[in-house]
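My questions all concern the structure below.
For this view, one protein chain was removed and the others were kept in their places.
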């Protein structure tokens, strides 16, 4: 039986005149694109541009909401109530959906960004706020959660479709959480090392950790960070190795849009 | 035969810690609420709050997109291409729709704000950008346009439902355009004068102008500016006089949501 | 011997089209004005306007820097390093000084706002960052610190002129700290009660607390919050009672500018 996995990346994280990452290259490599919604990054023009290239490449698109904190790139916890988080997340998803309607392409899932994602990974109330936003909006939106987190658990309880991601370039702890970015060994910059680790995991279902025995993790998708050093190189190698190992790349969020449709409709 | 008219007002124009206008009072008087979408004013919390009170009062809600220019309150023309306007307007409508889904209540129409509305009143390309946003989003959204403007004409051509508004507190020119805000006589601060003028217009279909003979204007709705001096007083008097003259107040955008529904669902 | 005290208030906290508080009234009552610097509130026009009215009224002006967080009005702790705080505070003070040069009037002191002030009250490193900003800028800037806080202590160690404020409308704890805003009894809304408490304190040097015996506090200035309920009324009563008790109102930061000077020079 053929194995299938998804490659996802955080994209559309430019802002106004400031580019970030090589989105064109990444969108030729990944199967799912988490697109910034104007909160921590992105703006309507960048959303449109990123959504258009994704659609043209048959890449499934998701919303990537984060704190409204451009200076901090959504990596700082901004004190907010869960009601405020629910409304902020809803507003960002809705903004992306409406810009996607111009392409036209449909937003299929939601994956929170940065400090909001980290908080939703451990704080049930924040996780619930995000899930409630997604449920209210409806439209068959799924959630892409970091494997083993509160967000994953809360989403499963509500019946919203939930998928789990692991990281190609981040080290794990034995409790299933990521090693925090500011700790030694947290980021794996070497593409070969990251790729080998992933292939072994996909074979065995066991993920190595920094502080103990390998752990079992659910994985519907592999996240390749778009803004880490050598992101494109790592994604390219990972993709080649996965394909070379007979693993198919396909979004967890269903079949890609036919390539012809959206191109024809994009007159913008 | 009973006559019907709509009263609309620009609401939800607070921002963060800064209140603007008396939205609670206005939402007990008008039949349609144009709600700021986080561009020129508003934020997710204020959107939610305004949408909730509107739903509770059976007031129909519309999106009120404007330039992303809080310092200028959307009253300055920010140079943008029509593609940029299309995406900006879409993002704002989508944000409001998604927050409305949390209430839950449905956004029924779109009315542009300030400098964007003035530009769309005379610039066909800008008008088309706004109409295209609305059409792309779909969901039976109507457009509320200033009577006699390019936006009204462009919207009619595309088949999107379009309704026309006149102003209770603004003077007209013989070409059907509003007298610009910074010119003498542009604003009618006296409630009695404004109300009398409106009642005569609704009787005759003829609107007095500053520079010539009264003109014929289409009117599905009367706008009472929420941020002009004495806005609540004017709205209250206008409402009383209209009702006293046997005119029914009802939104152009269809029947109000039943009051019970949304209240029950609002657990936020 | 005549006693002297200062009355200070947080002013210039409007933003763009959104007014906050009655600055004109407060500037006829206080002797020192803490003026927002475009971070948590204010913008160059509002700074200029507030500085001009202050100068016209002979009110001494200080900078009131806060987190760059308008949505949260500077009342949320935004995670920042002390180096980042030092630079942010410097930029805000410098902005106000340069706008003040247009009036012209001189900025005499610095008082941090909201969450930044609360952090500087208990965190020595944050206090030091603020003091270092003030020292680097020089220009004889003083610091106005909440009485009994880390900021007051750190500033005294560096030789920067430091003055202590107490609050007319806030209750105290026996450790000298303010009762947090969200706790019962934290805010004193009754003007008579607040005034009586202050007069007794000025007589005795002992401040009542919610959880024990009255404590001794240094006090060069009394803060009347501009944004609390009935702020103008409380300031007016306090001022009248202080004057009636033979206490002189004068800024801690030296003699007021002569009223004629700045008016003549203001051609803006």
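A, B and C label the chains in the order they appear, each numbered from 1.
Quick note on the criterion: contacts are C-beta pairs under 8 Å (C-beta built on N, C-alpha and C of every residue); 3 or more make two chains touch, one makes a residue touch a chain.
All values reported here derive from a predicted model rather than from experimental measurement.
Engineer: Considering the whole complex, which of C:97, C:118, C:149 or C:221 touches the chain not shown?
Structural biologist: C:97
Engineer: Of B:8, B:34 or B:68, which residue touches the hidden chain?
Structural biologist: Counting the whole complex, the residue in contact with the absent chain is B:68.
Engineer: On chain A, where is the contact patch with the chain that was removed from view?
Structural biologist: 14-20, 41, 43, 70-73
Engineer: Write the list of chain B residues that the hidden chain touches.
Structural biologist: Against the missing chain, chain B presents residues 68-69, 71-72, 76-80.
Engineer: For chain C, enumerate the residues touching the unshown chain of the complex.
Structural biologist: 38, 44-45, 47-48, 83-84, 86-88, 90-99, 101-102, 104, 132-133, 136-138, 268
Assume only the chains that are shown with their structure count from here on.
Engineer: If I list every residue number at the interface of chain A and chain C, are over half of them used by both copies, so same, or under half, so different?
Structural biologist: Homomeric contact, same residues on both sides for the most part.
Engineer: Could you state the distance in Å from the CA-based centre of chain A to that of chain B?
Structural biologist: Those two chain centres are 38 Å apart.
Engineer: Cα centroid separation between chain B and chain C, in whole Å?
Structural biologist: Computed from C-alpha means, the inter-chain centre distance equals 41 Å.
Engineer: Quick one: chain A and chain C, Cα centre-to-centre, how many Å?
Structural biologist: From the centre of chain A to the centre of chain C is 45 Å.
Engineer: Residue numbers in chain C touching 2 or more other chains?
Structural biologist: Each of 71-72 in chain C touches at least two other chains.
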